[in-house]
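Here the complex is missing one protein chain, while the rest keep their positions.
For clarity, chains are labelled A and B in written order, and residue numbers in each chain start from 1.
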Amino acid sequence: MYEIYVAARFEAAHRLVGNFGPAARTHGHTYRMEVILRGQHLEEDGTLYDIGKLGQAVEGLAGSMHYRNLNEVPGLTEVNTTAEAVAAYCWEKLAQPLRGEGLDSLTVRIWESPDAYAAREDSLA
Amino acid sequence: MYEIYVAARFEAAHRLVGNFGPAARTHGHTYRMEVILRGQHLEEDGTLYDIGKLGQAVEGLAGSMHYRNLNEVPGLTEVNTTAEAVAAYCWEKLAQPLRGEGLDSLTVRIWESPDAYAAREDSLA
Partner (left out) sequence: MYEIYVAARFEAAHRLVGNFGPAARTHGHTYRMEVILRGQHLEEDGTLYDIGKLGQAVEGLAGSMHYRNLNEVPGLTEVNTTAEAVAAYCWEKLAQPLRGEGLDSLTVRIWESPDAYAAREDSLA
């Protein structure tokens, strides 16, 4: 099995709704998004998937949340913007063009700090 | 599948028993403990599990080994204090309150340096 990994950063505000202590106040993080793509076979050119293309998609997605309040980003307004929910949102956005490419699975990790992340991993089949 | 991750540090002495060269002398490390919790479903509040609660358990466990000789910590006196054994010890301590919460698996990684770790991963079911 092969995998490729790319990462990007974005700085965003958010607040949680519910019993989350100080995290219920609007605050923010320097988020780090890590994206891992898995598959069984390499292409003839020695790649699993075009990492430039993947990197562009990841940078584009990070850019769409950069210097924004996540609670106001379309697709996140109806959910609690936990790192888990942001990972699920990013997973759906990135998975769409990756389906039907013979790839196995996709992981998206959302780091809120160097000591905490949440991730979603699921099959692309 | 979702996962959440928290990390903590502790500084401890230890020595290995057996044919371990200089590691048979009492020495020490700035240990880093990384803890990953996995499950299939998010709670209604958008979390897999209360990361504050997990963080407290991890910090408490790290604190119980901080500035100690691991060879004298109850639960580690009977084993060789390899990173594998410390990971297994921490896994058991952390797993106990996590069982029966609908979670899938738990990983504990014990870094002895930025270039080496050992980990234990097992099902919580």
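Here are a few things to note about the model shown:
Here, contacts are C-beta pairs under 8 Å (C-beta built on N, C-alpha and C of every residue); 3 or more make two chains touch, one makes a residue touch a chain.
Keep in mind that what you see is a predicted model, and the values were worked out from it rather than measured.
Touch with the chain omitted from the figure is made, among A:I4, A:V17 or A:A116, by A:I4. Think of the hidden chain as still there; on subunit B it touches residues 16-19, 21, 79-85, 87-88, 109, 114-122. The set of subunit A residues touching the chain not shown comprises 1-8, 42, 45-48, 51-52, 55.
Here is the rule we use: only the chains that are shown with their structure count from here on.
Per-chain CA centroids place subunit A at a distance of 26 Å from subunit B.
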